[in-house]
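Taken from a larger complex, these chains appear in their original positions, while the remainder are omitted.
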Amino acid sequence: MVRIPQISTPTTDKDKRRLRDRPGLEYLSLPLLLLVWQVLAMAFTNRLFPSPVAVSKEMWFLATEGRLLLDLGKTLLRASAAFVISMVLGTVLGILLGRQHWVDRLFSTWLLVGLNLPAIVVAILLYIWMGLTEGALILAVIINKVPLVITNIREGVRSFSPDYDELARALRMPMGRRLRLIFVPQLLPFVLASARTGLSLIWKIVLVFEVLGSDGGVGFRVSLFFQLFDITGILAYTTAFILVVMAFEYGVNRPIEGKVVRWRMDPA
Amino acid sequence: MAHGPGLTLNIVEKRFDPLATPVLDQFTLNIAPGSVVALVGPSGVGKSTILRLVAGIDRLFSGRITVDGIDADKAHPPGFVFQDPRLLPWLTAIDNIRAADGKMPQATALQALAQVGLNGYGDAYPHQLSGGMQRRLALARALAINAEVLLLDEPFVSLDRALVNEIHGLLAELVGAKRPTVLFISHLAEDAARLADRVVVLAGRPARIVDDIELPTSRQQRDGNIINGYIRRIESAASTKTGTKL
Amino acid sequence: AQDAPENATLVLGAQESGTVQWEIQTIKDLGLDQKHHLTLEVRPLADSRAGQVALLTGTVDVILSDFIWVSIQRSEGNMVTAVPHSLAVGGLMVSPDSAIATVTDLNELTIGVAGGPVDKSWVVLQAYYNSITGEKLADHVNAKYGAPPLINELLRSGKIDAGLNFWQWNARSKAVGMREVISVAQMLSELGVDEQPPLLGWTFTDQVANDKNDAIVRFLEASFEAKEILGHDDAIWERLKGVMGASDDPALFIQLRDDYRRGIVPRYDESTVQAAEQTFGLMARFGGSDLVGSSDRLAAGTFWSGFRK
């Protein structure tokens, strides 16, 4: 009679599993941020440090009366095209460099140069060759981003366990299956890290390039706001973009991640 | 003479999957201070689970496990051998042993290495060792800290007979000299018959103690005949009482 | 060209937030483009660098640029040419209660410079200081360089003692009570440049000047006509309040309007070019190659000879 409650009440469960698994903590995250921001904005009253309320009002205004949605659309299109291409290209090249020592050794310097080439140089050269086109912009972003992806993925590939390679060899796995079953799962943490930071980096690069050569988009508008020192406007645009990123994170990234890393044992 | 602590296991429930039958349910086991207990039973019955609970590695269960009255996960670190070697691949053999205790002198680690027949391999990384050598290294790590409790999950596997005999001798000597409390798992009746004071036979899900065999003759006095008798007793207990296929 | 019946098309690259928009809007509002048989396409640009990129890539036909840049490009073999657009220059600003009365009072103080160490106003200020004291200004002040709005902001919050900024930014400062110690125009004239040099010009490539000669000339006609109107017609300004960003700030509106008028190019002839040459010499002497590139003379053809006013 006493047995059942005893079973269902762990007495030495020290791992706060309940706290950890309680839903809702992430729903507190954003409100908390806004609260801190609001308090700070009220503490340091300054035209250049607008409160979240002011920013959301501005955002609403720009969305309904201004060109926010149009600009956001343009930028998103550019960023996502560049993102997808960079991730694919960077991952493939990263695997190549990670696996083939001689390729790595031959091109490691190129990678270093690619990593450290200022965006502006790439942009100017491409714009001059290709004109101020969407293609030039996206290509410039890709050229800027790919070395980063390669570096991350290469490091991931280098950390692969030779145990699984041996298994693949014993099973005579063809390359396709080997990629899918052996490489990708080990690479995933690196790809995830790369994707998380990648979108944000790409958006920042797009901003820079939109300033240099485009007739719209968030970067273009932000640089105008900057010339007017309209921080509220800048933050309104930024917030709009961050909302999109969050929607992506919670709508796409997390669910995929949850599925893909289901096998990972919960560290107790 | 000093000897290791007593272990008491009062496990109300241990389950991994909230829906499936628990692995352990109302499981009680007391182990006398300084005794050597072998845990036998079919594959997947819950032997390793018990060992991990006693070591304080797994704390997700209801009930209480104590080491001389202290909660298992707060007690002194036991000498623990995992079922796999569980070596740190980025450390050399000697450093793997020393990882067990920050203050262990180099000499102690070298001695532990020699005890399991690995002299000269101190600077090798785990992947440079054969399977059996890795297991021996894991055993050396467990023995090097001179713990009062030894929890060994199939410590004699993957080793040739000569080596097993030697390690049996080593353990018997250690037990004779320091009288630690030892709980070990083995699928070979011979290991239990040579080393154990008591054999606990598990079966079923949830796991139950289906037999609890005392082996009264002291280790030093066990000759071939006694050991063969013990082996037969253990094997028959294991085969008749655990008939259930998993 | 006057009798051409069909409209000629010209693509103008204009900074979205720049003062150039005022003139463009006036042209559109008054239909000056139609009047001169011109189809004016305006491509918005984010900033001046974007303009240079757009011009070089042929995306636009005309941008605004300073003549120094035009001269450097010509010396480097990039054949661009300019027609004066504006004389407006910046000045040295301080807060109303500041003790700074002349440039010599700057000693040991912090001055914020918009643009950078080779900003034209900064070079002029250095030349001016040198002409008075015979010493290098940079040795006596702590110069900080920053973006124009940042300089204004720092001046207002007292983090810098004086600010050297562009005219439209100074207008904003003036509107909130800041004081101009001396304008760049004054410094230039005291340095012996009698006529105000046209710092900004409509800039286009030689090739466009040839290929679209009609369109360019018609555009320049329209431009000068608009300037003329902006120079005396107050009513036309009322429509510009929006683009000026002064809809609800009458003081700023007046300040911007008056300062703009002071910078309107009255005419374009040899004397204009001479003033520019003089100024270029000054820039070369005090700004060095960082500012003017390898050549220390105004490149021939920097100012387009295909148009005079």
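Letters are used for the chains, namely A, B and C, taken in the order the chains are written, and counting of residues starts over at 1 for each.
In this text, contacts are C-beta pairs under 8 Å (C-beta built on N, C-alpha and C of every residue); 3 or more make two chains touch, one makes a residue touch a chain.
No experiment lies behind these values; they were computed from the predicted model shown.
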**Asked** Using the labels shown, what formula gives the copy number of every chain type across the whole complex?
**Response** A x2, B x2, C x1
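Methods note: only the chains that are shown with their structure count from here on.
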**Fill in**
Per contact tally, chains sharing the most pairs are A-C
**Request:** Select the chain at the greatest separation from chain C, using centres from the mean of Cα atoms.
**Result:** B
**Message:** Rounded to a whole Å, what is the gap between the Cα centroids of chain A and chain B?
**Reply:** 47
**Fill in**
Cα centre of chain A to Cα centre of chain C, whole Å, reads 41
**Prompt:** If you average the CA atoms of chain B and of chain C, how many Å lie between those two points?
**Reply:** 85
**Complete:** chain C residues touching 2+ other chains are none
**Message:** At least two partner chains per residue is the criterion; list those residues in chain B.
**Reply:** none
**Request:** Could you please specify the touching residues of chain C with respect to chain A in the complex?
**Result:** 16-17, 43-47, 49-50, 53-54, 56-59, 147-150, 152-153, 245
**Request:** Spell out the part of chain A that touches chain C in their complex, as residue ranges.
**Result:** 48, 123-124, 127-128, 131-132, 210-216, 219-220, 223-224, 226-229
